[in-house]
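Quick one: this structure, given as structure tokens, is what I'll be asking you about.
A single protein chain has been removed from this complex, and every other one stays in its place.
On to chain A.
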Amino acid sequence: MVEPAPVARAARPAAERASGATARTPVRSAWRSALVGSALGLAAVAAGPFLLDTYTTNILIRALFLAALVVGVDILWGYAGVLTFGQSAFFGVGAYACALVFTHYGFGPGWAVGALALGVLGAAGVAALVGWLAFYHGASPLYASIITLALPIVLVQAIFAGGRFTGSSSGLSAFPTYYWSVGTWFTIAGVYLVAVTAAAWLFVRSDFGRLLVAIRENEERCAYLGVPVSGVKIALMAASGAVGAGAGFGYAAFTNVVAPELGGFLLGTELLIWTALGGRGTLIGPVLGTLGIDVTASYLTGALPFLWSLLIGIAFVAVIVLLPQGVAPVVASGARRLLGRGPAAPSPLALAPAPARAETREGVAAPLKVENLSRRYGSLKVLDGVSFEAQAGAILSIVGPNGAGKTTLMRCLSDGGERTGGRVHVNGVEIGRGAPQTVAALGVGRSFQNTNLFDTLTVGECLTLARYKRDGARKFARRLALDLPQPALDILSATGLSDRLGLETRHLSHGMKRGLELAMVLATEPDVLLLDEPTAGLTKAERTAIGGVLVDLARAHGLCTLLIEHDLDFVREISDRVVVLHQGELLMEGTVEEVVASDLVKAVYAGERAETAP
């Protein structure tokens, strides 16, 4: 039913131009750098035992395992913005799985595989549980830090409470293990680290990696686009827990000694220090930071035991205060200047119209039905007994003076946890207490009053993110072509964004941000569109363009649109029906003419007492 509009044709050549212009795409570049990096890493691992003395090799094995643990910290903190104090606990779980099985149950290849599986699955389970506790809609970032801080404390106390089974405070030692040569263990640890780092390198450069950055920058916005933010974080925590447990298992099998400190809070904070010094969100920085600091520490603690910790502490404070991104970006930009290369070009993205959805919207008469909705803050009633229906293929405008409860209404319609009373049905389904991503999955798309986008993401990345609900996100690759619904493409070309897919959104003008915001919401293919002042601060021309798209959406695509607007001329031009809110109550609902003609509405806008009106 969608005809290829001229705008779509205009969008394509632009994208093709972009893809032809840059040969060095981040996708290919990520695979190439991962291969080159892995080859270099493996070469270093192969050469290590021949070049280094036994003492250094021994220390490095520990550092290599810890560096694999730090990769998880960097992905959680540097990319997804979760400050975790508890990553050491997963290392401890892996280490104790090894020690407990080998000490108490048995030893052999089967037992070793079983113990490793136990450790990895156990850690993933603990991590998922911790994630479930820490990440829920509305949780503060601090709460996640509190939970991850509590985890190692609880784990260490549990080990203390384990008595002879866990060895209490002295730990377990001298259990049977594989007494391979130091060189073999070095190879195992090195290969593990290279594999973990390479996988993480590809992961953070994928669409999913950009999704993590989007969550860090604006978690709420992600949820309203239908991204299951908490689920993503829980999965991330579980995966990093599993990787950490693998490292802990290897370390315990190598050293033949485990102690409660391996899972303790202090090691957890050390991991953060190494990550911060190396450069959070760079992967290579924290890995090299860990190797460098841990090895140097082992050499220097003998000679200058307390001075070394003092220097690390001072460096840590200085880096956090003066150089929050750590050392790696400084080195990287220096290297780029030497090599004369700029940062990798943003991903070229070809846009195409998405096939029209098979299901028709005409089946449900009223996609949005609101019954007796109320929202109170203590004794303050912001919304009280609001009931109305919105039809498919119609634009319903919500007007009312400042403080009438318009934006609160939008919030209650898009987040099940917001309202204090009443019911909201979307496509005939009660939204219950669903979080924004649940409501978005039912078919609600919401744009915001202020343009809160993702600063460091490009326009193309924002659009890819908005398609998460439909297309998912690739975990180890970048999408090169993106299918968008026709109305979203129309908005992009009307605002000139289709030529700027590689631009970071913070460089966009206000009008373009508005356009992108709307295009992102439309990209989710909602049935019910909630727009909070979509034309605020726009020029007359932009306003007309957006108005045209909205009318077209309703007429041609049968979308049910709710619009908050202050500009009554604009409302009059495009609305089918109007709802007037006043002091949290629905004052009247009717056609544009009825509302404009109403004395009651005039009285409210003129500031007279509404109660005296008939």
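Definition applied: a residue touches a chain if its C-beta (ideal position, glycine included) is under 8 Å from a C-beta of that chain, and two chains touch if they have at least 3 such contacts; residues count from 1.
Heads up, the rule we're going with is that contacts and distances are computed from a predicted model.
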UniProt protein name of the chain not shown, from "Amino acid/amide ABC transporter membrane protein 1, HAAT family", "SGNH/GDSL hydrolase family protein", "YxlC family protein" or "Predicted Zn-dependent peptidase": "Amino acid/amide ABC transporter membrane protein 1, HAAT family"
Contact residue for the chain not shown (choose from A:A161, A:A335 or A:A481): A:A161
Candidate in contact with the missing chain, chosen from A:A95, A:L116, A:A259 or A:I312: A:I312
Residue numbers in chain A that touch the chain omitted from display: 83, 133, 138-143, 145-147, 149-150, 153-154, 157, 160-161, 265, 269, 272-273, 276, 306-307, 309-310, 312-314, 316-317, 320-322, 324
